[in-house]
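The complex appears here without one of its protein chains, the remainder shown in place.
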Amino acid sequence: MSSVWGEYLKISLFGESHGPGIGVVINGLPAGLEIDRDYINRELARRAPGKSKLTTSRQEKDEFEILSGVFQERTTGAPLCFLIRNEDKRSRDYEELKDIMRPGHADYTARVKYSGFNDYRGGGAFSGRLTAPLVLAGAIAKKILSAKGITLGSHILGIADIREEPFDAVCLSSSTLLELNAREFPVLNEEKGLLMKEKIIRAREQQDSVGGVLETAVVGVEAGIGSPFFDSVESKIAHLLFSIPGVKGVEFGEGFALSRLKGSQANDAFYLQDGQVKTTTNRCGGILGGITNGMPLTFKTAFKPTPSIGRIQKTVNLATRQEVELQIKGRHDPCIVPRAVPAVEAAAALALLDLLLEKEKKA
Amino acid sequence: MSSVWGEYLKISLFGESHGPGIGVVINGLPAGLEIDRDYINRELARRAPGKSKLTTSRQEKDEFEILSGVFQERTTGAPLCFLIRNEDKRSRDYEELKDIMRPGHADYTARVKYSGFNDYRGGGAFSGRLTAPLVLAGAIAKKILSAKGITLGSHILGIADIREEPFDAVCLSSSTLLELNAREFPVLNEEKGLLMKEKIIRAREQQDSVGGVLETAVVGVEAGIGSPFFDSVESKIAHLLFSIPGVKGVEFGEGFALSRLKGSQANDAFYLQDGQVKTTTNRCGGILGGITNGMPLTFKTAFKPTPSIGRIQKTVNLATRQEVELQIKGRHDPCIVPRAVPAVEAAAALALLDLLLEKEKKA
Amino acid sequence: MSSVWGEYLKISLFGESHGPGIGVVINGLPAGLEIDRDYINRELARRAPGKSKLTTSRQEKDEFEILSGVFQERTTGAPLCFLIRNEDKRSRDYEELKDIMRPGHADYTARVKYSGFNDYRGGGAFSGRLTAPLVLAGAIAKKILSAKGITLGSHILGIADIREEPFDAVCLSSSTLLELNAREFPVLNEEKGLLMKEKIIRAREQQDSVGGVLETAVVGVEAGIGSPFFDSVESKIAHLLFSIPGVKGVEFGEGFALSRLKGSQANDAFYLQDGQVKTTTNRCGGILGGITNGMPLTFKTAFKPTPSIGRIQKTVNLATRQEVELQIKGRHDPCIVPRAVPAVEAAAALALLDLLLEKEKKA
Partner (left out) sequence: MSSVWGEYLKISLFGESHGPGIGVVINGLPAGLEIDRDYINRELARRAPGKSKLTTSRQEKDEFEILSGVFQERTTGAPLCFLIRNEDKRSRDYEELKDIMRPGHADYTARVKYSGFNDYRGGGAFSGRLTAPLVLAGAIAKKILSAKGITLGSHILGIADIREEPFDAVCLSSSTLLELNAREFPVLNEEKGLLMKEKIIRAREQQDSVGGVLETAVVGVEAGIGSPFFDSVESKIAHLLFSIPGVKGVEFGEGFALSRLKGSQANDAFYLQDGQVKTTTNRCGGILGGITNGMPLTFKTAFKPTPSIGRIQKTVNLATRQEVELQIKGRHDPCIVPRAVPAVEAAAALALLDLLLEKEKKA
């Protein structure tokens, strides 16, 4: 297992859901960067549960500590290590699950991979809880990008079978994105948003869960970031997105829908606006040949429904080698999508910053 | 730009469409592996154009040479370097395009990134031609996987707005996949296949192009391959898939459709078959927590329509800084999807082999 | 700055001398490994100061905590994070040194590299204190190697101008090495050892310091570990050794002395012993072509004298841009060599384990 990622920026994730703590070490940050603890806390708060009926009632205080890399509230250039202590652990809830493989979870695959030595409590190293340090690293990355005029934002494109309209990928302002950043349940269309919330609440009532799709946009990225092949913007962002628990699909620009079009429809025509090269449409999501073209970057991330549900499920007990019925207790999210927003943005911010640092070294 | 990929297996891609040659260096191969030149040539032939009306009439002989790493037709353990010389180049076709940015292509983004020093002829380093060395590396990887009982295969799930049924992800045999491997236009439903071909031929007649979607499956992968987070099976495969020119969407298992389901529908129930853990459905595409669960691995790859079309398009000339109309001449694929099959399989095979080598080292 | 190292085993170091804590994240450990806290503590104790007149009187309790990767006292396969809290910090000692560049230290180079934002207290991220987490990671590596029959050990070959005889690189037992492991001042020749200690004590009295050389041996390494070129045993070990503060020279086998010999003297003749290939001499230090040959692996590491000395030194004040005289106060090691033993062994153990995991994946 390698929980290390990145080339110019390198992050090293650690922790398990019910162990002493979780965290991340970040290498490659410039020295002298001001640490905005309020901003970091706001980002963490965005993924925190327990805020409403839409999420688990489990409390995760998620107070972070910076163990290294910061002196007098500025980065020193040395590796920055964030630590969050685990609290409010109800490890006993999991003891009886030890040998019973929860469907949709990593219990079985982890057991095989790690020969049964994995920490099975609360999903261990597979827990969505590990997105908290990702969000911490992402908060640093977003701040750096922000200083370069780059803004990220997301809306909930859909929950269950409800869908709202995607971003207008041609005309998209940073203020729209920042406004979305500030909201607990970011949607473009409030009515659709209500329908989505209803779906979540109903799922909760039914001891069930629902999935959904996030759409994320990045504005202010100059043209020329990324590379063909293995360092394409799509490759880098998708790599990190698919590391977030529950993500099963990623598309850039119009993605799968592009596959239904003709070239004459799909190609975004170039034109000049005040001497700057622009495209009249933006079906490619701001990326051509793996490199940004200066238009807003857009992508969608599909989440499966939370696998932890209260309903009775069929599965196996690997100690007794028997088929059994399982009813998961405990406090779980009926839908992970709203809480996943900062993690998805963190993934994109980290990928872009890594590519940006690559570009900058050539300047 | 880094055209180096991989951890335990490392590949280093090189070449430009109209330069002297293209190739790949592969590190980390076991010594003693027999080189099956016929098999490699068959894989190369699968992506070769000029075979029918469905592809460009451009001939790419694509004869490969092995420069190192093979002695007496077996791998030596040293880096294996494949070289394909470029031939049938009509570089003049591109001279007049030098300053005119082809929509949907990397002309503009490459020009910005490389300050105009990129080899613009035929897309240079951004050309789909670079998938030939990827297919060579993939042929080696597929052979190694094959010896471990792992088989990859794909079908064309859709072209333009035609869609056929996806694989039955629960009951999927290696013989079905191998049969698909042998076909030039692999589909599960011949009638749908005819409709798809029609779409391609019509697009060609209209000097236009169409996109499509491939579905790929891998059978015979044991449970326990992959990791949570950055080395998840999804992250590794998606990273390589998104490096293939034209790919704009990737989903695993039921992907985006999963986002519309409830947990009680999406979770694949475990059961025991002859003492082996199986799932009754396989919506997750054989991957839980980033690790294979022993069920067939399935994913879909969405391709945008080939951006090179004969129709008149609006764009800009960056030498004169004027908006212009462009009509691309030359011989182009009306649809890249059928030729992309071996590249997609190469990506998956390389990603899986890299993860498999990681697993084996722990044994 | 990248404090991440390794291919199959990946370590990520963090911390600064006077910050909240120092630590290391280790990726790639096999699951199920028993954690021997006593052994780890013994390794840490070997580098701990304050034990005698030979070292600084500064106390570093160095109690480690495991934040992740261990469950029920066995590794889980997830990243293992070690944390040591910093204590007994006298940060004020350094406040007045802020702008005065200590000769032989990284004060000036760090200030330039990090634009003055580096944590200058106690050497910050450059401190020898960072070898504590290296020793922690090394303790884990040594335990794994030990289970494979591999033993590392070192003796102090020289302090100042005193030199004792090197290891007999042909006949070298693990028991000799283990015995050296247990000693605070490991030498082969006690008389020479006394002379060396005298040199250190005299240096201390003179408010000065001395350098020295360690020789390290590894027995039980099978033939076939390593690679030509960039993964040569020498490259990997030297890379880590030269990351230890104060190391200025590394040689394998007879090293620099080999350069004075003829080929007929330097070549180690092969012979067969009970069917096993051995060499009659071992001038190459057990490595040919970057790969182990099964004979004991030996290397020497040269340390410069501790740069912190009480004597008056000439230097510059970069705030006033003036040349000044400096007298360093505080508690410093008159010689770092004895305390460096476990760090050097950790470097070698980590490098060898990384290469061993590479080899194993081929099996």
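In this document, chain identifiers A, B and C correspond to the written order of the chains, with residue numbering beginning at 1 in each.
Everything that follows uses one rule, which is that a residue touches a chain if its C-beta (ideal position, glycine included) is under 8 Å from a C-beta of that chain, and two chains touch if they have at least 3 such contacts.
These numbers were taken from a predicted model, which means no experiment stands behind them.
S.K.: Considering the complete complex, identify which of C:Arg37, C:Lys53, C:Lys148 or C:Lys248 is in touch with the unshown chain.
M.R.: Residue touching the absent chain, from the options given: C:Lys248.
S.K.: Just name the one of C:Gly122, C:Gly138, C:Gly153 or C:Pro307 that touches the chain not displayed here.
M.R.: In the complete complex, the chain left out is touched by residue C:Pro307.
S.K.: Which one, C:Ala45, C:Ala182 or C:Leu261, makes contact with the chain that was left out?
M.R.: C:Leu261
S.K.: So which of C:Ala238, C:Leu297 or C:Leu357 would be touching the chain we can't see?
M.R.: Going through C:Ala238, C:Leu297 or C:Leu357 one by one, C:Ala238 is the residue touching the chain not shown.
S.K.: Just checking the interface: what residues of chain B touch the absent partner chain?
M.R.: 1-4, 10, 12-16, 19-23, 25, 27-28, 31-32, 65-71, 74-81, 83, 113-119, 121, 124-125
S.K.: Quickly run down the residues of chain C that touch the omitted chain.
M.R.: Residues touching the hidden chain, for chain C, are 1-5, 7, 13, 101, 103-106, 108-110, 112-113, 123, 125-126, 130, 158, 160-161, 203, 206, 208-213, 223-232, 234-236, 238-240, 242-243, 245, 247-256, 258-272, 275, 277, 279-280, 283-285, 287-294, 300, 302-309, 311, 313-316, 318, 321-323, 358-359.
Everything that follows uses one rule, which is that only the chains that are shown with their structure count from here on.
S.K.: Which chain is most remote from chain B in terms of Cα centres?
M.R.: It is C.
S.K.: Take the average of all CA coordinates in chain A, do the same for chain B, and state the distance between these two points in whole angstrom.
M.R.: 26
S.K.: Give, as an integer number of Å, the spacing between the C-alpha centres of chain C and chain A.
M.R.: About 39 Å, centre to centre.
S.K.: Please output the residue numbers of chain C that touch at least 2 other chains, ranges allowed.
M.R.: 31, 78
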